[in-house]
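Structure record follows, encoded as structure tokens.
One chain of protein is taken out of this complex; the other chains stay put.
And then chain A:
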Amino acid sequence: MKTDSYLEKVLAAGHLAVTSECGPPRGATAASVQDKAKYLDGVVDAVNITDNQTAMVRMSSFAGSVLVRQQGMHPLLQMVTRDRNRLAMQADILGAYALGINTMLCLSGDHTKFGDHPMAMNVHDIDSIQLIQMVKTMRDEGKFQGGAEIKGAPKMFIGAAANPFADPFELRVMRLAKKIAAGADFIQTQCIFNIEKFERWMEGVRKMGLHKKCYILAGVTPMKSVGAARYMKNRVPGMDVPTELVERMGSVEKEKQPEEGIAICVETIERLKQVEGVAGFHIMAIDWEEKVEEIVKKAGLYPRPQVQ
């Protein structure tokens, strides 16, 4: 065991892990984090707290993670390289670890162009792969990125993202290999709607033996409506929603669409369980946290294992 991360314990014990996410509010109200997190209590093994997602200012991932930790749950601190340089990131990692956060996800982040501060400078002092390297060096060598010794090294369980649906496809397995070589312990993938393409990606992953070097959590998202399906298909960079799914969402009446979206999500999980190398699921129910329990239960992932 590299860390005290609860997620690591669940995965190391051989269970299919389940994570979900909680986007902090665009305001200073602790209750909005706590209320969302309550829906996930006992339902998932760790809760991702997003970091200024879609480049919109929100309560910090660090603060959100602390609030979730105080509720007795296991936060997964997301960190993007877009907003902070290596000094600020290392400072936050030390602080987060000191406050009981031992699991994190290293990302580059959406471009500021998509958010509410398009006039801001993107920092990108380091990229997501270099962030993984930095967190690993802090943990395993007890050193800052600049080389100095850390007094009390943070032992983070290190996550990274992978998008099997972005281009060029032939690079996507190699990029995962780079993230693992940099030190990623687990991966959360982009939302999977195109299962056939994901399976092709996983074939490449297994061919390189990467599924044995890190835990791969397959990302899924329940669609609320045919409108949401269309939006994800056409407007979100790096998302691959097959036309058949959009049509299926559109084939049922409006009130039934949320139910259909959940059914698709559950079916997706069932199919992904059959894919060798999938170590668990990351359920991204954006502003729909109350439905995660239903999905977890219907997908046969409940009750969650208790590990020590």
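Definition applied: contacts are C-beta pairs under 8 Å (C-beta built on N, C-alpha and C of every residue); 3 or more make two chains touch, one makes a residue touch a chain; residues count from 1.
The rule is simple: contacts and distances are computed from a predicted model.
Enquirer: Quick one: the chain not pictured, UniProt calls it what, "Cytochrome c-type biogenesis protein CcmF", "Methylene-tetrahydrofolate reductase C terminal", "Extracellular solute-binding protein" or "Transport permease protein"?
Expert: UniProt lists the chain left out of the view as "Methylene-tetrahydrofolate reductase C terminal".
Enquirer: Of the residues A:Gln34, A:Gln70 or A:Asn122, I need the one that contacts the missing chain.
Expert: Candidates A:Gln34, A:Gln70 or A:Asn122; residue touching the omitted chain: A:Asn122.
Enquirer: Among A:Gly14, A:Gly152, A:Pro237 or A:Pro303, which one touches the chain that has been omitted from the display?
Expert: Spelled out, the listed residue whose C-beta touches the missing chain is A:Pro237.
Enquirer: Which one, A:Asn102, A:Gln145 or A:Gln257, makes contact with the chain that was left out?
Expert: Reading the full complex, the residue touching the unseen chain is A:Gln145.
Enquirer: Which residue from A:Thr19, A:Gln78, A:Gln190 or A:Gln257 sits in contact with the chain not drawn here?
Expert: Candidates A:Thr19, A:Gln78, A:Gln190 or A:Gln257; residue touching the omitted chain: A:Gln190.
Enquirer: For the chain left off this view, which of A:Met56, A:Ala177 or A:Val252 is in contact with it?
Expert: Candidates A:Met56, A:Ala177 or A:Val252; residue touching the omitted chain: A:Ala177.
Enquirer: Which chain A residues would touch the chain omitted from the figure, given the whole complex?
Expert: Interface with the chain not displayed, on the chain A side: 81-82, 86, 108-111, 113, 122, 124-130, 133-134, 145, 161-163, 165-168, 171, 174-175, 177-178, 181-182, 190, 237-238.
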